[in-house]
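A single protein chain has been omitted from the complex, and every remaining protein chain is retained in its original position.
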Amino acid sequence: MIGTFRAALAVAGIACAVPLVLAQSAADEIEKYRRALQDGNPAELWEARGEEMWKARAGPKNASLERCDLGKGPGVVKGAYAELPRYFADADRVMDLESRLVWCRVALQGMTEADAKRNPFGSPERKADMEALVAYVTGESRGVKMNVSLDHPKMREAYAVGEKIFFFRGGPHDFACATCHGEDGKRIRLQDLPNLTSKAGAQKGYTTWPAYRVSQGELRTFQWRLNDCFRQQRFPELEFTSPASVALTTFLAYNANGAAFDAPAIKR
Amino acid sequence: MDARRREVLKTGGGVSLLALVAAAGWLKPGDALAQGAAWNKAAFETHSLDETMKAFGGSAPAQSKDIAFVSTPDIAENGAVVPVGVSSSIPKTESIAILVEKNPNMLAAVFDIPAGTDPAVSTRIKMGQSSNVYALVKADGKYYVASKEIKVTLGGCGG
Amino acid sequence: MADPMKIRANVVGDSTEVKVLMNHEMETGQRKDAQGKTVPAWFIQNVTATWNGKTVLNAQWGPAVSKNPFLAFKFKGGAKGEKVQITWTDSKGDKRTDEATIA
Partner (left out) sequence: MQTKHWIALASAAALVVGCAAMAPGPSDAEVRAKAAEVMKASFKDRGQAKVDRLTQDETQATCSQYAGKELPKDVAARIEQANLAAIKYPANGNYLGDWKRGEQIAQRGTGFQYSDDPAQPSGANCYACHQLTKQEISYGTIGPSLHNFGKLRGYGDDMKKYAWGKVWNAEAYSACTNMPRFGHAGILTEEQVRDVVALLMDPASPVNQ
């Protein structure tokens, strides 16, 4: 990822070399940088594209997604993301937003599951429909308080399993999610790391995804966030909408309950 | 816009297209840095301020305290997107250009400021590395410049 | 065809503040794709903003303007309900015009 970026600008490999600056003023200036980005978030471009896609007829059944039930009834998008993941009786399993969108594209639009899951993470060469749909749906929960329910036993199971995965150490580097996200006030290089085992940390971390990543020029979903964390953990690839990804999302989303959802965001 | 274009084509005849376009307010003759060219290729392929000034047909700019960088951080968390805002309080500002000393080509953007538009623009640029950034202003036919160093950091590095 | 822009135009005092986000890759000509092939340069070169048929901003850009460009500026005048129009043209000759109502 950094490799691509470096190539894009065709500059000498200065990767992480940074000139001398006082740490405190550096932190202030980076805060200023982040504030300046808030003024215009290209995620809006994805939201607009996603809304159009939501309403457009597509697939073998030539149907739109407007009757898709995200948990609050067919076609209800407003506030739906703040209650996901949830147990869906029609599928008899716990689903996060991406899983549910795949389900709706199969059930309503008649796509094969493989087609509905294809190209989940976009590139300049190939934009991802999924990222646009997720941008639109999540944007419709902006300002809504996270309210994930563990009433259903399968939600409780997903939460418990997600917690175990969060603390699972493995691979050549012995990394777990908790390695970087288990303590307050830590950062990797200059990037702050939310402590996802604390209420405040989970709230801050979870409610600011999806996000437009300026380093990539793409909108990234929570499924992407998990996928790429495991890549950097040196794990094999986490499959898109896999049960582990949904369980981990359930663990983190539930821990974020009570906080106002605040995405799509913009991040480095 | 299509309507205007048709109108231009219809009127046609002896009048040059450029004059008509200019009359329609699309291009003002001698307008600032643009020099009437649609896209100043030469200016976008320069590697020093001197070269850029040559491409603009201007002389060496004077340092000015009346040009300010607005909402422009000293450090960018990522060089792919560096917010830069420039505002000029020099009377009769006609245009504002943003240049990055150490980019492969210096000139990033030029904005022509018609009368009635605030001499202040904000955009986001790419920076390959830490560098001086110049704000070049043309006002009443003369050139002025201010500069600021912006440091670029890269994070993560897990790849 | 290129995707639409997002344009916001708001009355602030006696002026109109315009903020624009554009959908564009702004390829520098130096990036390599997944197959290692260099992606040719492709970027917005000209941007024009008009209000009531009057040009309120003209810009020329190079490939150093960030992907999915952002632009903000202000002009004197403008009333709620009037239109601001933005047009860009890129190095391949593609063009896109969008309009926003001043709020």
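For clarity, chains are labelled A, B and C in written order, and residue numbers in each chain start from 1.
Operating definition for what follows: a contact is a pair of C-beta atoms (placed from the backbone, for glycine too) under 8 Å apart; a residue touches a chain by one contact, two chains touch by 3 or more.
Since we're looking at a predicted model, the values are computed, not measured.
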item: Among A:T197, A:Q216 or A:N257, residue touching the chain not depicted; value: A:T197
item: Option from A:R57, A:R126, A:K186 or A:K199 whose C-beta touches the chain left out; value: A:K186
item: Residues belonging to subunit A that touch the chain removed from view; value: 1-2, 15-21, 23, 26, 153-154, 156-157, 160-161, 163-165, 167-176, 178-180, 182-183, 185-190, 193, 197, 230-232, 234-239, 242-245, 247
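Everything that follows uses one rule, which is that only the chains that are shown with their structure count from here on.
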item: CA centroid of subunit A to CA centroid of subunit C, Å; value: 28
item: Chain centre separation in whole Å, for subunit C relative to subunit B (CA means); value: 14
item: Set of subunit A residues in contact with two or more other chains; value: 8-10, 39, 214, 217
item: Junction residues of subunit B, two or more chains touched; value: 80-81, 83, 85, 103-104, 122, 126-127
item: Subunit B partner contacts - residues on subunit A that touch it in the complex; value: 1-3, 5, 8-12, 14-16, 18-19, 21, 25-26, 29-30, 32-37, 39, 188-191, 214-215, 217, 231-232, 268
item: Residues of subunit A that touch subunit C when the two form their complex; value: 4, 7-10, 39-42, 44-45, 48-49, 123-125, 212, 214, 217
item: Subunit C partner contacts - residues on subunit B that touch it in the complex; value: 1, 4, 24-27, 31, 33-34, 38-40, 43-44, 80-83, 85, 100, 103-105, 107-114, 116-118, 120-127
